[in-house]
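In this view, the complex is presented without one of its protein chains, the others remaining in place.
Naming follows writing order (A, B and C), and every chain is counted from residue 1.
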Amino acid sequence: MIGYTVSRLLQAIPILFLVSLFAFGMIYLIPGDAATVIGGPEASAADLEEIRQNMGLNEPFYLQITSFYTNLFQGDLGKSLMLGTPVLDAIIDRTPITLGISIYSLSITIIFGLVTGIIAALNHNKLLDQIATLFALIGISLPNFWLALILIVLFSVHLGWFPTGGYVAFSESPIGWLKTTTMPAVALALLQAGLLTRITRSTMLEVLSQDYIRTARAKGLSEWVVVGQHALANVMMPVVTVLGLILSVLLSGSIVIEVIYNIPGLGSLMGNAILSRDFPLVQGGLISIAASLLFLNIVVDVLYFWLDPRIRIKSRD
Amino acid sequence: MQSHIEIDAVEDEPTGLARFYATARRFMRNRSFAIGAVLFGSVVLVTFLGPLLTDVSPNALSMRNRFQPPSFDNLLGTDNLGRDMFARVIYGAQLSLMIGTSVVILNAIFGVMLGALAGFYARLDNILMRIADALMAFPAVLLAIGIAAALGPSSMTAIIALSVVYVPRTARVVRSSVLVVKELDFVMAARASGATDFRIIMKHVLPNSMAPMIVQLSFVFAYSVLSEAVLSFMGLGAPPTVPSWGILISEGRAYMREAAWLTVVPGVAIAITALGLNLLGDGLRDVLDPRMKVEEG
Amino acid sequence: MSSDTPILSIRDLTVDFAPKSGRLPAVSNVSFDVTAGEMMCVVGESGSGKSVTALAIMGLLAADTAISGNILFEGRDITRLSRREWQKIRGRQIGMIFQEPMTSLNPVFTIGRQLVETIRHHERVSVRAARDRAVELLDMVGIPSPRSRLDDYPHQMSGGMRQRVMIAIALICSPRLLIADEPTTALDVTIQGQLLDLLNDLRSETGTAIMLITHNMGVVAEVADRVTVMYSGCVAEQAEVMQIFDHPAHPYTSGLMNCTPKLTVTSAQLNTIPGSMPNPAAAPPGCLFAPRCELAIDACSEGRPAQVNLTGNHSSACIRAEMLLGESAE
Partner (left out) sequence: MSKVLINVANLVKHFTLATSNPFVRDKPVVRAVDGVSFTVSEGETLGLVGESGCGKSTVGRLILNLLPASSGAVEFDGHDILSMDSAGMRSVRKDLQIIFQDPHASLNPRMTVEEIILEPLYAQGHKRTPELRAYAAELLEMVGLPARFRNRHPHQFSGGQRQRIGIARAIAPKPKLVVCDEAVSALDVSVQAQVINLMQDLKAKMGMSYLFIGHDLAVVRHISDRIAVMYLGRIVEIARCDDLFSRPLHPYTQALMAAIPVAHPRLRHKRDRVRGELPSPLSPPKGCHFHPRCPFAQDICRSEAPQLRQMGDEHQASCHFAEDLPEKATAAQ
């Protein structure tokens, strides 16, 4: 178990290196003079020079990359051009907000996705299955930023149930938090719930066709035990492994959703950084988000390793 | 002495046109595929026949006709500058389909090449898959937005950004199916006969690894349409002069109270296109390879 | 040992997965009995309908399968039972073991849990008592140091051991009937022999009747009391085992016996049955075996032959059965 965890962590090192290299290389994608693009059309020659100084663009390439990695190892992701504060501080500042909404959204996803997926599989090819399948399909086909706008029109403009945007911290007012986060969480959950429903359904169908399910029925066990214990235990494992994917999709969505709902989280921070060409912030954000996702994936894999006796016990022998 | 020939007749295989019809019937018998084909087919049809149906230019201003709700003259109403939404949505469709098709073609070329190499040569596998892992460690839209921001807004940018995002995913799908196929006995038989690696990959491995890739490509098409909308909504895709679907939604956003159709119509267009492609993908998966697992992401 | 009252009688069982397609049903008009305490072997090649028949008895076929005919278990027609009542018979009065020992046990539960849950489902006992009983059962089926194996997962055991566990599970309620669907096919020969011995011993100890499904005439010769030969979803021939081997009354039965290589006979050529099982989509009109039969006459392709009672318990679905019997008697 410890050996497995360590080996997974070791495997992550080259990936992390490549991740940071890609983030570093992003600046070199900029066609022409990077400083002009970053500074924008109104920037004066002095402004541009300052940007170049700040980002070390005047240095030779090898110095740029060494100082990038030296700083990275010291936990220094540079200074944000737009905020003027260290990138890491800005990220740490905004993370709890996004984390809260993500957990909210993830709960909706898991409850909805698992239940619909299982119901669909148990009613294979019947009406309920078709309805669930259709909902899942719509979920993965609707643009979520559009849904976010429609939700605002319906529930804020017409019904007035929720504010059109903004954010109230949970510590200030739990009700206010719920009011400001419910629509974003639902808009975010739609896509993942669609994904999870589809994955759960196909996994359940696969499991239900296995020999050991037939054995469980032949033993005379009730259908409830057969499905609720024998099948579910086997369904949960592959479903756990897609959690990493779902989190990644969730963070993808949070950029545009947080911008639309005007929520000061990590997503809108990244969105605004990109729009204002704040490259140190973009680089830092990309690296820290990718690193946390990698880490979460390792946690999920270790969890899977621990859950599945077929893997766990083989490695002990 | 000659051993007995098995008596029962082998089914006759149709040839030429009859074979095409038989295959088409087999595909259309799958409900997902049929509905998906009809949905996506109508989007394509309207996109290319639409300009013949309406002589209105998507950028023709008409300040007297601002915010007209859908009517016989303006099938989908007009926007804040009196431009005809029907014409604008159709031109947006052309852009979406062009970008989607380009991304799919790039995925088909590079995804297959890299996936086949990684799957077939264990030595390359490690390097190629670590690179893919690193690219896939970024959330898809975040990476696309980041690349688009660096390259500057244009349709080409969207194509490149989305290809960088989805090629590693396609390569993974191809790789895993190559890994399975290359262990099958007929590949072993070809090796035992002295076939070169190139011949084995081209004649034996790739033709039998295509099914999951075709399915994957239809999903990539759907994701591209959706992600391109996000890019242009954020102002990172096509320039604002081009009526892309994402830009239409972003423009309509300001008038959601008075003229909801400006936001609803392009959103529905995106949803129908993506739904059609997703259904097509589901159908293809069932018809081409019923044993295949759901591959999302 | 065996009395003559049948505990299971199947009458005109027809199982059709696609009733409207015009394809041959998976099982058509199958009738046979299993009497208490006997070892009844159902033998046939793949596609003969033998496993489908077994699943029909257990009520384990998909809900939308068209089943007609009667399955009488101890005089009660179980096809008429509700889902719940059928569940009470499964596991309690009829046990079943399957061909694939590697996939028939739930991979994420321990052996102990899979035994204990079944024991506690059928009897109201404490977990402790159930575990003791599980140890007893594992011991009975010949698993060494059974108590320490309770906490093992299936993948830690060999195929033969898992099949023993399957037998232990099937025996929990001392069922009146045990259906064993190709229990040794996936196993090596030395293990196959051990398991056949085990099944035979258990039968004489507990008096459980066994319906053993196999494709191997050798297994039939080893253990059967009575034999039902199936071909293409129909019963070709039924008789006592000696009768089948000495006086087969269906050309398929004799063909099946002749084409197995034997250790005692070495000849240059093996006897064969030409051709292969009919395609269910294009079944011949008369006897389904006629196209492969060297003895076929014109009459064979005019309508499906009915079962003909020959001597005693011997019946055959061949219109030339009497002639065949006459020949072998000479």
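Throughout what follows, a contact is a pair of C-beta atoms (placed from the backbone, for glycine too) under 8 Å apart; a residue touches a chain by one contact, two chains touch by 3 or more.
Just so we're clear, the structure is a prediction, and the values are computed from it rather than from any experiment.
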{"item": "Identified contact with the non-displayed chain, of A:Leu10, A:Ala45 or A:Leu159", "value": "A:Leu10"}
{"item": "Selected residue (touches chain absent from view) among C:Leu61, C:Leu81, C:Ala221 or C:Val308", "value": "C:Ala221"}
{"item": "Sole contact to the chain not displayed, among B:Met98, B:Leu124 or B:Ala195", "value": "B:Ala195"}
{"item": "Contact set of chain C toward the excluded chain (per top definition)", "value": "45-46, 158, 160-161, 188-194, 196-197, 215-222, 224, 241-242, 245, 255-256, 259-264, 266, 268-274, 276-277"}
{"item": "Interface with the unshown chain - residue positions in chain B", "value": "1-6, 8, 10-11, 13, 184-186, 188-196, 199, 203-204, 207-208"}
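In this text, only the chains that are shown with their structure count from here on.
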{"item": "Approximate Å spacing (C-alpha centroids) for the pair chain A, chain B", "value": "23"}
{"item": "Chain A and chain C: spacing of chain centres that average the CA atoms, whole Å", "value": "53"}
{"item": "Complex contacts: residues of chain C adjacent to chain A", "value": "58, 60, 83, 87-92, 95-96, 98, 100, 103-110, 117-118, 121-122, 153, 155-156, 166, 169-170, 172"}
{"item": "Residue ranges of chain A in contact with chain B within the complex", "value": "14-16, 18-19, 21-22, 26-27, 29-31, 37, 137-138, 140-143, 145-147, 149-150, 152-153, 157, 195, 198-199, 202, 206, 242, 245, 248-249, 251-253, 255-256, 259, 270-271, 274-275, 277, 279, 282, 286, 289-291, 293-294"}
{"item": "Contacting residues of chain B [partner chain A, same complex]", "value": "130-131, 133-135, 137-143, 145-147, 149-152, 222, 226, 229-230, 233-236, 249, 253, 256-257, 260, 263-264, 266-267, 270-271, 274-275, 278-279, 282, 293-294, 296-297"}
